[in-house]
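To start, I am sharing the structure in question, which I have written as structure tokens.
Note that this complex is displayed minus one protein chain, with the remaining chains in position.
Order of writing sets the chain letters: A, B and C. Residues in each chain are counted from 1.
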Amino acid sequence: MSSLLEIRNLTVTYRFQDRQAAAVRALDLTIREGEKLAIVGESGAGKTTLVSAIMGLLPNSAEIEGKIFFREFQLNPRILAKLRGKEIVLIPQNVHNSLNPVFSVGNQMEDLLIEAKISPNRRRRIILDLLRKVRLPRPEVIPRSYPHQLSGGMKQRVLLAMGLSRSPSLILADEPTKGLDPVRRVGILYLLKQLVEQRRQSFVLITHDIKAAVYLSDTVALMYQGEIVEVLPASLLNTHSLHPYTTALLAAAPERGLQVLRRINPGVDSSPIVGCSYAAFCNLCRPACLKQKPVLRKVASGHMVRCHAIA
Amino acid sequence: MLEFRNVSKVFRQGWLKKTEIVAVKEVSLLIKPGKIFGLMGESGSGKSTLGKLALGLLTPSAGEVLWEGRLRTNLRSLPKEARLAIQGISQNPYGVFNPRHRIGYALAEPLIYHGLLKNEQERLLRIREILELVNMEEDCLRKYPSQLSGGQLQRLALARILLMNPKLIVADEPTTMLDLTTQAQIIHLLKRIHEKKGVAILFISHDLPVVTALAQRIGIMYGGRLVEVGSTQEILTNPLHPYTQLFLAAAREEVVPELQSNTNNSKGCIYYGSCYQSQELCAVKTPELIPVKREHLVACHLVNAAKNG
Amino acid sequence: MGDAIMKRISFILAIVLLIFLLGVALLAPWLTLHDPYEQNLDNRFAKPSRTYWFGTDDLGRCIYSRIILGTRTSLFIGIVVVSLNTLIGTLVGLVSGFGPKVVDSIVMGFIDVLLALPGPILTLAVAGILGHGLLKMIIALTFLGWVSYARIVRGMVLSLKEREFVESARTLGLGSFHILFKHLLPNCLGPVIVLSSMEMGGIIMMVAGLSFLGLGLQDSYPEWGAMLDQGKDYLRTAPHLAIFPGLAIMVTVLTFNLLGDGLRDLLQGEEATRLFK
Partner (left out) sequence: MGPYLLRRLSVAVVSLVGVSFVTFLLIFLVPGDPAEMVAQARFGHDVGEREIEMVCRLEGLDQPVVFQYIKWVRHLLNLDLGYSLISRQSVLSLIWSRFPATLLLACSSLLLSQIVAVPAGIISALRKDTWLDVVLRLFAIWGVSMPSFWFSYILIIFFALKLRVLPVSGYGSFANLVMPSLALSLGIAGHTARLLRASILEVLQQDYLNTARAIGIRESKIVFKYALKNAMIPVLTSVALQLSFLLSGTVIVESIFGWPGLGKLILDGIFTRDFPVVQGCVLFVAVCFVVINVGVDLLYAWLDPRIRWEARG
């Protein structure tokens, strides 16, 4: 598979008055054609910043360094403006405020089809097809409704339908299962699974939900403090993960007995400039970890780890 | 000790209060001292409203909330101890503390207000003791809420209510906004407090694994009604209500049929529209919550019919 | 970054101007060049000069000295009226937002009717009917002035009431008055202060307007609006009669508007800082 999206040495820093904070640090990532990738991490790991950087939708307070290539083209705001919707699409996290409250759903969907230069007489049918595809109940009344008349789940599906409207090569979904109860969560997971499997295009799932990541993707990348600490095939996540952070994260799941493996190493900076960023909480921490930043090293086919303690 | 007797809560909205939203409908439930009760259900099932009714933040539209046999509807008429016996922690730890007060003040405020520990030395000692219990350093007392993380704030929220010596803690989705690792810490903490202090907990959540890890008994709510109550073991191994079965299957990540929006059919079973085995009776008569076994109650005509027949 | 500097500069400017205005108002008697009431009919309409910085008016009085003393009048009325409005409005808003629903409905019904009244013209009518005098002017300006504060405070209280920290204060058994003054009021103050600053400019303009129409204080009293009114017949021959008092009004109003903007940005900045953390 050839690479679809390639991120090289990406650093994103937020500035606010005289303070600054790096949300993504020197990150390298390749998404191949047709790959289903999950980026897993806790809040503050920089997941959302990463997708915003890919989409070119970072706020003004963010400074961006590094390069992003899409099919060999280096992305810049002008190219991105053309690619968004057509080639790359983001399904946002906050579904409640993601549709414009003063326009009907149909009106907003139609705008997308106008962008795609689809003739007016075909638009209605296409909209209905899309709404059926995301399995919304009563798809014929949805275009006439306004966003506030829809439930959160319905809005999420409408956004998904909008994202699919131009069959983009890459879909990014930001936390689609966040805060959902089991029944709704399974509903959206199943729908996503169907849509992802039907298509040969690439899919990136941003989530903190490990089970969802395993269910929907072939590859999982774990993020901690703006860095990718481990990449491995999804099927191996539960059994073969190596990084101490991954281990701690998996152990904290209720099914694994809510174990707290993370400990606090006294006197270690929790966001160091040199050294491993996980050193402050790592139960395998050794002197080398404080002095030098580990690199992402290949340990097996399709498995990479950023850790001094893992040879 | 905390008892809901046929409690309903209806919110009225709109012009001339014409639109009624039934959040909780005819719920009867007993929460026993020193136990952890897990209340589950989808969003909008009324579980948070029930929590607020327990805390006295809402008054029931019908029915009674009793605490140790006394009506809890009029908080002012209760003695201070009974009033403070139920305390809560909420979903959003970032909002629990007044952004303009330091943590130290926030912790001491209720003690000062109620004149519980008048001596400043004693007060500080007690606060230190509690901080140690929740694993927080003393230097947080000088900080403002905005300087602390969600996990830390949740622990401090817990510390503040522990200072009141509650007999029941209503924990309304206390970990949904927290990370996995932080969630594990808070759950452990709740468990430790429960064991050490013998305090009862009403744990409200839609996260089945978390609830089963904590609770001894579980109640399932749907559409404002309690549809099934039983011991954790019993619910996990022998769920009887069709909705409970669906909920458990979904939590195991099995593909489940999608729920129809429940039509506001006041006559029949609340789950009628989505049920895979509904009968004629279900459309016209609301099933009552009836024990099928000791300590296992279900509100379903089919289950009752099976039991009787 | 440019924005931050611009904001800072205009805010600093506002504070400097405010200190200047307050200083002038406090020290007015020592800053005048001549007796502001002294008429000198031999020296009417004198152009600005070294002895009469802003010239003299139609009665030969020193315009500069009258403007200096007028600062006192404007700021005094402005501060009194805004304080009264803020106090009444905040109290009504707190009671309405936090009290029982019945009280809220009644108060809000009342406020809705007051808001349906045409504010400026009613103020004018009330001032006109009541007649001249300081107290009457203050009454006319407070008559409807408090309503906007009440509405804002009520809205804030209603939304704060739903916040977790107020709910938890209630379950911790804290009394209503305690919650009201210790938790709700401090969180309402920011926007109220911003509104007060913005209103201050409006009130000072209104005072000048009423005086200009001859509905304010007594004629001889040094007041900017009244001075402008005196200048209206001499626009062709002696425009300085009208130019300087108007300038004083504009600078004062601008000061409070800039101050309000600055305070609002400060408040938003504080919230942003909280979010950033």
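Just so it is clear, a contact is a pair of C-beta atoms (placed from the backbone, for glycine too) under 8 Å apart; a residue touches a chain by one contact, two chains touch by 3 or more.
Since the model is a prediction, treat every value here as computed from it, not as a measurement.
Peer 1: Write down which of C:L141, C:L217, C:A242 or C:L263 is the residue touching the left-out chain.
Peer 2: Result: among the candidates, C:A242 touches the missing chain.
Peer 1: Please identify which residue in C:G97, C:G190 or C:G231 touches the non-displayed chain.
Peer 2: Touching the chain that is not displayed is residue C:G231.
Peer 1: Could you tell me which of B:N6, B:T19 or B:N165 touches the chain that is not displayed?
Peer 2: B:T19
Peer 1: Considering the whole complex, which of A:G163, A:G187 or A:P254 touches the chain not shown?
Peer 2: Counting the whole complex, the residue in contact with the absent chain is A:G163.
Peer 1: I need the residue numbers on chain C that touch the omitted chain, in ascending order.
Peer 2: Counting only chain C, the missing chain is touched by 2-3, 6, 109-110, 112-114, 116-122, 124-126, 128-131, 201, 205, 208-209, 212-215, 225, 228, 231-232, 235-236, 239, 242-243, 245-247, 249-250, 253-254, 257-258, 261.
Peer 1: Using the document's contact rule, name the residues of chain A that touch the chain not shown here.
Peer 2: The list for chain A reads 55, 57, 81, 84-86, 89-92, 94, 97-104, 108, 111-112, 115, 146, 148-149, 159, 162-163, 165-166.
By definition in this document, only the chains that are shown with their structure count from here on.
Peer 1: What pair of chains is linked by the largest number of C-beta pairs in contact?
Peer 2: By contact count, the leading interface is A-B.
Peer 1: Tell me, please, which chain's centre (mean of its C-alpha atoms) is farthest from the centre of chain B?
Peer 2: So the farthest one, by centre of C-alpha atoms, is C.
Peer 1: Find the geometric centre of each of chain A and chain C from their Cα atoms only, then give the gap between the two centres in Å, rounded to an integer.
Peer 2: 52
Peer 1: Report, in whole Å, the distance between the mean C-alpha point of chain B and the mean C-alpha point of chain C.
Peer 2: 50
Peer 1: Once you find the CA centre of chain A and the CA centre of chain B, what distance in Å lies between them?
Peer 2: Roughly 32 Å, centre to centre.
Peer 1: By the touch rule stated above, which residues of chain B touch at least two different other chains?
Peer 2: none
Peer 1: Where in chain C do residues touch two or more of the other chains?
Peer 2: 273
Peer 1: Flag every residue of chain C that touches chain B in the complex, lowest number first.
Peer 2: 163-165, 167-175, 178, 182-183, 186-187, 273-274, 277
Peer 1: Spell out the residues on chain A that touch chain B in their complex, using ranges where they run on.
Peer 2: 42-43, 135, 137, 179-187, 189-190, 208, 210-211, 215, 248-249, 251-255, 257-260, 262
Peer 1: Give the list of chain B residues in touch with chain A in this complex.
Peer 2: Residue positions touching the partner: 41-43, 150, 176, 179-181, 183-185, 187-188, 206-210, 212-213, 246-247, 250-251, 253-256, 258-260.
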